[in-house]
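And now, chain A:
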Amino acid sequence: MDAILNIVNISKDFVFHHQQGTRLQVLENFSVKFYPSQATVLTGPSGSGKSTLLRMIYAGYRTGKGSIFVRHNDRLVDMGKADPGVIYEIRRHTIGYVSQFLRVVPRVSALDTVIEPLIARNMGESKARAKGKQMLERLRIPENLWHISATTFSGGEQQRINLARGLIAHYPVMLLDEPTASLDPENRKTVITLIREAVAAGACMIGVFHNRSDQEQIADRTLDMSGLKRRQEASA
Partner candidate 1 sequence: MTGMLNRVDLPLLKVQNLSKFYGGTIGCHDINFEVAEGEVVGIVGESGSGKSTLLKCIAGTETPTNGAVYFNSLFGFIDLCQADEILLRKINRTQTGFVTQNPMDGLRMNISAGGNIGERLMANGMRNYGQIRDIAREWLDKVEIDLSRIDDLPTTFSGGMQQRLQIAANLVTDPKIILMDEPTSGLDVSVQARLIDVLRKLVSRLKLSMILVTHDLAVARLLSHRLYVMKKGKIVESGLSDQILDDPREPYTQLLVSSILKP
Partner candidate 2 sequence: MSHQYNFAYLDEQTKKMIRRTMLKAVAIPGFQVPFGGREMPLPYGWGTGGIQLTASLLGRDDTLKVIDQGSDDTVNAVSIKDFFRKTADVAITESTRAATIIQTRHRIPEIPLSEGQIMVYQVPIPEPLQFIEPRRPEAEKMHAFVEYGAMYVKLYEDIARHGRIAMSFDYPVHVNGRYIMSPSPNPKFDNPKLHMSPALHLFGAGREKRIYAVPPFTEVVSLDFDDYPFELERWKGACALCGSKKSFLDEILTDDQGTRMFICSDTEFCRRAREKEAS
């Protein structure tokens, strides 16, 4: 089967101009392929480039050297060089990203936050709301919280809103950065089930999970990012 994501020789460094010009090389000449219906867990210590890789795939971080090819609508697009218009489209339909923390927008209700990706895909509002409510129920968010802004929610509740939004629509590529970090065991189990359902439906999932048991339950393969410089990947 063809790879849905082909990462070719990427390098990423950060230069901190106001901290004596410190330079941090996070990835160097890194290559790897990812496939549909496969869950990959990135492992390695802090600073090994796990989150950086996810963000580069999403084009949240810029790619200086190398290419990140994603299969979008039957053509290959290099996320490092694509036009903004194409990137918006890819983020809407092809690559989904769930960060570690919810970026709360004041005044937008939890339900509206969750269904935003569906509305962006032009789904009718009542249909989207029905799906949103289902998702909120599944993640055990009490109904009295659905119509208020998540600004006052607990960390765990906010993260569940974040996850609901990230998982409500199907994406061929799903990027998850510590999705289960602030969840209790019950909700963690639900999230893992949702992820596995998505993968079974064809998604390529790439994620960072700190909990060993989560890693074991989710991963079809693991990718060890440890060591300062990455060379050719060792495939699972």
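On the choice of candidates, all candidates are chains of the complex that A comes from, given by their letters.
Of note:
To be clear about the criterion, contacts are C-beta pairs under 8 Å (C-beta built on N, C-alpha and C of every residue); 3 or more make two chains touch, one makes a residue touch a chain; residues count from 1.
This one's a predicted model, so the numbers in the text were calculated from it and none came from an experiment.
For chain A, the touching partner in this complex, chosen from 1 or 2, is 1. Interface of chain A with candidate 1 (complex): residues 14-18, 55, 59-62, 84-85, 87-88, 105-108, 119.
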